[in-house]
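The other protein chains are all here in position, but one chain of the complex has been omitted.
First chain written, first letter: the chains are A and B, and each begins at residue 1.
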Amino acid sequence: MSRGQNTSSTTSAANAAILAAALVFATLPLWADKGLVFLAGIVMVQIVFAVSFNLMFGLTGLVSFGQAAFFAAGAYTAAWLGRAVPELPFLIFCLAGGLVGALLALLIGVVALRRASGIYFAILTLALGQLVYTLIGKSDALGREDGLVGIKRPVIDLFVGTLDLSIGDRYYYFLLVACGILLGLLWWVWHGQLGRLLAALRQDAERIRFFGVNVRRYREIAFIISGGVTALAGALVAPWSQIITPAIAHWSYSALPILFCLLGGASRFWGPAVGAIVFAGLEYATRTMVGVSELIVGGALLVVVLAMPGGIVGTLSLLARKLTKNGKERLNEQSA
Amino acid sequence: MVGDFLLVGLNGMTWAMAVFLVAAGLTLIFGILHILNFSHGGFVMIGAYLTYTLINQTSGPTGIFVFLAVAVLCAAVVGVLGYVIDRTVFERLKAVDDSYSLIATYAMLILCEGGVKLVWGPDFIALPPPAGLDGALLLGDLFIPSYSLFVILSGIVVFLVLDFWIHRTRSGKVMQSVALDPWMANVLGININAMFTTAVVAGFALAGLAGGLLAPNQSLSPGLGGTYIIQAFGVIIVGGIGNVRGAFIAALVLGMIDAFGTVYVPEYPGIFFYIAVAGILMYRPQGLLSGIR
């Protein structure tokens, strides 16, 4: 589909950046220390978390403040199943985690989307997310406040043989591939017919009704996909961190993807990914300074919301557009 | 049995009035500016920490009056902070979508947490109740902590004062008209920006006051702001955002549901609060009362 003409150079620059980032993630275990590799694994999962959240936020235009509930649902389902029925294949646990997340999204969506107007939806999802947090934190089967510990990295049964992911950096590469597949899926949804429909719905929900679109149903569909993929990300993280606690269901964890989206730019598919990487960098750099890290994160977020509503990616592409426009004008002047 | 019942009711009341103290300023600011201030809990927390510091400056046991004076002083300090934030942040948020201002004020909550960690450190701190409120009343075979009664009384007094101001005074009525239709109020010659600022300063002062009054109620930690705000959100949204009377009623309803729910299902304390919030909003999405009252 044709877009504006002068965006091709920015598009190729963006593609190069994505490729470079993918390359850095792929080669990281070769040159970085263990701590950094672990962090990178977490960041990859958080990218999936944030991009799937952005399906609701940036694309559909609804702020859910309870996204961590889905992440935790996926992580706990997969980890618990791994304990209860260890003989089943790991991929089943992941899929079950995603399914539980999608079902939970269906339930919460039915309640919270009844009359979704911005702030009510935000608070209702917050309350329902906290309900999930409380339930997990008080449940004996899920280890109460201590969570589930000693989660094993799985052995995957391929048709030609088995692959033991507990050895070396293998689970990292598994994460890389799995997150890549999930991002590909989300990319498809975002850019496909459904994504374009959701974007139109965000711009004018009243108008899209007159295109024969059942607004509430499509918001629910977006919520379910978003919750399901978030839960899959959660399921993947459990064997990586090998311990999960109720903290991943807490509302402050729900605020993370919002932060990433705003920091990177919620209107672009890759915006939240940029936000997640920049945020991880900020946190890593300030990790030893008590209190300062909050001041930097909070300050950055406030500045972004007040001064750069497009986030990092939005601001960069705006700059790029201005630069190319200026260049063009100069060319025109010369030819005139 | 009856005694148990009373005790649970009293716990519910204490919780309700503590949360109402926090929610009052929050709902006031939303009623006038339509900004749901996520950082409100953070400023309650700052009020509580300030109270802790000031009380530790005084020598010997603190009496009730010194304690009250300190709380009012904290209200004033946080009110001044509110003025600064109104000028620097809220001023820019009026034109922004509701959910974006929610996120901007969330950023301020993170700043509050960082500030508290820097100044007071990340560890738990405890402030004992002042002399005269550290004991308990004996009612039959029922021990009632006198500090609980103090919290309940504070909540009721703050509610009555606010309610009187909004409904019985001229400035309160002007405030209501600004909330209903700022454009029309402006046409009628009311300086609406001054009213906005007044509401913000009053809302923040209420946060500081709540922090001061509730400081001895729990151990202080940088996570306190977040805990406060979630409960206050539930209360004001169930009460009807912007509605002080609604928040008062909602605090009582939710407090009682949670207190009695916890008695019957002790395995999951706190869960009934969220269930009640979701359940009530299912049937009354606009909350119990609507409009600024």
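Methods note: a contact is a pair of C-beta atoms (placed from the backbone, for glycine too) under 8 Å apart; a residue touches a chain by one contact, two chains touch by 3 or more.
We take it that contacts and distances are computed from a predicted model.
Participant: Any idea which of "Acyl carrier protein", "Cytochrome P450", "ABC transporter ATP-binding protein" or "Heme exporter protein C" UniProt assigns to the chain that's been left out?
Facilitator: "ABC transporter ATP-binding protein"
Participant: Of the chains you can see, which ones touch the chain that is left out?
Facilitator: A
Participant: Taking the entire complex into account, which one of A:Arg144, A:Arg196 or A:Lys322 touches the absent chain?
Facilitator: A:Arg196
Participant: What residues on chain A make contact with the chain left out of this view?
Facilitator: Residues of chain A in touch with the missing chain: 1-5, 188, 191-194, 196-197, 199-200, 203-204, 206-207, 209-215.
Just so we're on the same page, only the chains that are shown with their structure count from here on.
Participant: Considering only the defined contacts, which chain B positions touch chain A in the complex?
Facilitator: 36, 89, 92-93, 96-100, 102-104, 106-111, 113-119, 121-122, 226, 230, 233-234, 237, 241, 267-271, 274-275, 277-278, 281-282, 285
Participant: Write out the stretch or stretches of chain A touching chain B in their complex.
Facilitator: Answer in residue numbers: 63, 111, 114-115, 118-120, 122-124, 126-128, 130-131, 134-135, 138, 251-252, 255, 258, 262, 290-299, 301-302, 305-306, 309.
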